[in-house]
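Left out: one protein chain. Kept in place: all the others.
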Amino acid sequence: MQQTYVQPEFRVKIDYDKCHKCGRCVQQCGWGVYDFNERPLPHDEKCRACHRCVTYCPAHCITIEKNTLAFRDNDNWSADARKAVWRQADTGGVLLTSMGNPRPYERIFDKLVLDACQVTNPSIDPLREPMELRTFLGRKPDSVAVEMDGKGGYRLAEGAGMKNNVELAVPLIFGPMSYGSVSLNVHRSLALAAERLGILMNTGEGGLHEDLYPYQDNVIVQVASGRFGVTPELLQRGAAIEIKIGQGAKPGIGGHLPGEKVDREVSATRMIPQGSDAISPAPHHDIYSIEDLRQLIFALKEASGYKTVGVKIAAVHNVAAIASGIVRAGADYIYLDGFRGGTGAAPAVVRDHIGIPVEIAIAAVDQRLRDEGIRNQASIIAAGSIRSSADMAKAIALGADVVAIGTAALLSLGCHLCQSCHTGNCSWGITTQKPELTRRIDPEWGAARLTNLVNAWSHELQEILGALGVNAVESLRGSRERLRAIGLGEQTCRILGVKPAGM
Amino acid sequence: MLRRHKLPLELACKALAAPLWSEIDRMPEQEAALMRSVRAVYGPAMLNGPFAIVLGFNGGMVALNDRIKLRPLVAARSGSLVMVASEESAIRAVMPSPEHVWAPKAGEPVIARVKGMDWPIHGDLHLGPAEVSCAVTGVEPACEEAVEVAV
Partner (left out) sequence: MTDVRHATPVGVTEGYRRISPKVTRDGDIALIDATGVYYEQLNAAVRGAIADGATTVRIEGVNGQRYIGAGIRAPGVRIEAYGTAGNDSAMFADGAEIHVFGNAQDGIGNTMSSGRVVVHGDAGDVLGYGMRGGRILVKGDVGYRVGIHMKAFEKDVPVVVCGGKARDFFGEYMAGGVLVLLGMETQFPEQPLVGGFVGTGMHGGVIYLRGAVEAWQCGGEVGVSTATAEDLASLRPHVEEWAGAFDADADEILAGPFTRLAPMSHRPYGKLYASL
């Protein structure tokens, strides 16, 4: 058989002088990199640089290096471009990958800076003074109708006030990652953490495993085009319901969970035969228009006792008009997933070339909804790629109510962004269903790490708010005046509604 | 808020200087439900940061400062005369010996209404002027009597 032209991306180097010959690396590697014959013998071509072996080697004798083969310089034909052609010539296949778009598009978050108070307004000390992050997810009424309560005060008029909103302790939730793409222990970790943090996790499109029923008040249940695991029970159990139209990593295409990841539990939760591929159609075949979306939204409300129903879309070119239609269709929140959002599996061509940055989408949607006077009718959740509390603060300042994190949550559980989730061999036990791997995540441990991460970001957001001289996160929301751009073009600044630094 | 949303003045003040969530959580349920809605719906209207404002209107005035007391506010009254200022000395320069001088609580409006003058914005929500003529916080005994504000 013809040898592939694609050379190994990494070199696994073992310092055999230090090596204990214990075989831990062999046992830890989910990719089958190591043979063992008196000492571990690596096969470089299988390595994904996930660092599981490096982390667990008791002798610290393993290093992973880039295989820095020289290619004749060509700015046009990068090494990656050449390798992709060879790989496709080898196989005839669509190149599959995972996690978010890694390409060097402009990162707008990194070109925005936040304001702080000096003299004219006091900054506020977030450690000692109240610094409120509580946020309500859902539709707000146009106004609050009140009546006298007969005791000199006021009360809500009959039927008035905010209805069916989900209370979040911080403006951050875990993004949808389906059981199937990730392991049940990951779902358990997310659910436990969501409960402890007073936030939400999201089932993704794979249904809700019954082990998560105790956490149902902290779970968004998702209804996607494949309708996996969607039953009246699921709708009853969620704190909110989300219609997944699209995903930032793969706008316009459906999900595909390979049969290898569909074990007994996954099959039971998704309600499909064990071992069969779980394929989601590209569109919902009952939604070909905004009117159809409205029909599904209200079907879900009817079936769930009028819970909060949100709609998740990928950020695409005409996102503002689409969002306006979604709000008018009755959605209580819009989830905007930017083109850097992660995935458990997507064609590389789609992941890397379709969609727009979430920063642009937030600003465009927030502005459009304000202009149309319907901003109060839906919350905006922003995701696709919130990497830090700074991104969270900037997203909120651009107009988001809440941010969602997926990749950051998985990183806290050990993910090293090796972009190989679709293989089902995740050595960290995250995106796999192999029992010997999934047991590497203990839900208690996972929940503790997720809780640490969110608490740390919450503290940092409070520090930012304090520096801005405000003590409630709603005062940051849509407050683009507190942002400035460094090195963004005039047109981008205009779309973002942000002035350049110095103005 | 007052004109288009028909919000009573007291609640509009609560939207501008919203109670902390922790305070709302401790309120009786009926009041908490109202304040949760006011805060969530009018969150964008919250004046966050330091302020002390005085607003005069046909039929009265309202004074309000921010919810964590980042700016000073002092109120005083003598009979039907109600005054507010950022310093007590400013009040005493005009009214040397007021019956009551007090520092209003942060975020709690001092509202004085002129007896007999309906505030048109209030509409149906407005009780008789005698009943809500003075919602001055802090000096409850004085508050029970209807006041005539002599300006």
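Residue numbering begins at 1 within each chain, and the chains themselves are lettered A and B in the order written.
Here is the rule we use: contacts are C-beta pairs under 8 Å (C-beta built on N, C-alpha and C of every residue); 3 or more make two chains touch, one makes a residue touch a chain.
Computed from a predicted structure; not experimentally measured.
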Residue, one of A:P8, A:P130, A:G325 or A:G497, that touches the chain absent here: A:P130
Per the touch definition above, residue among B:I24, B:V38, B:I68 or B:V84 touching the missing chain: B:I68
Chain B, residues in touch with the chain not shown (by the definition above): 20, 22-23, 26, 68-69, 72, 74, 87-90, 92-93, 100-103, 105-106, 138-140
Missing-partner contacts on chain A, residue numbers: 125, 127-130, 456, 459
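Note that in this section only the chains that are shown with their structure count from here on.
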Of all residues in chain B, those that touch chain A in their complex: 4-8, 10-11, 18, 20-22, 30-31, 33-34, 36-38, 40-44, 46, 48-50, 68, 70, 125, 127, 131-132
Chain B partner contacts - residues on chain A that touch it in the complex: 121-122, 124, 129-130, 132, 134, 136, 140-149, 152-156, 160-162, 165, 376, 469-472, 474-475, 477-478
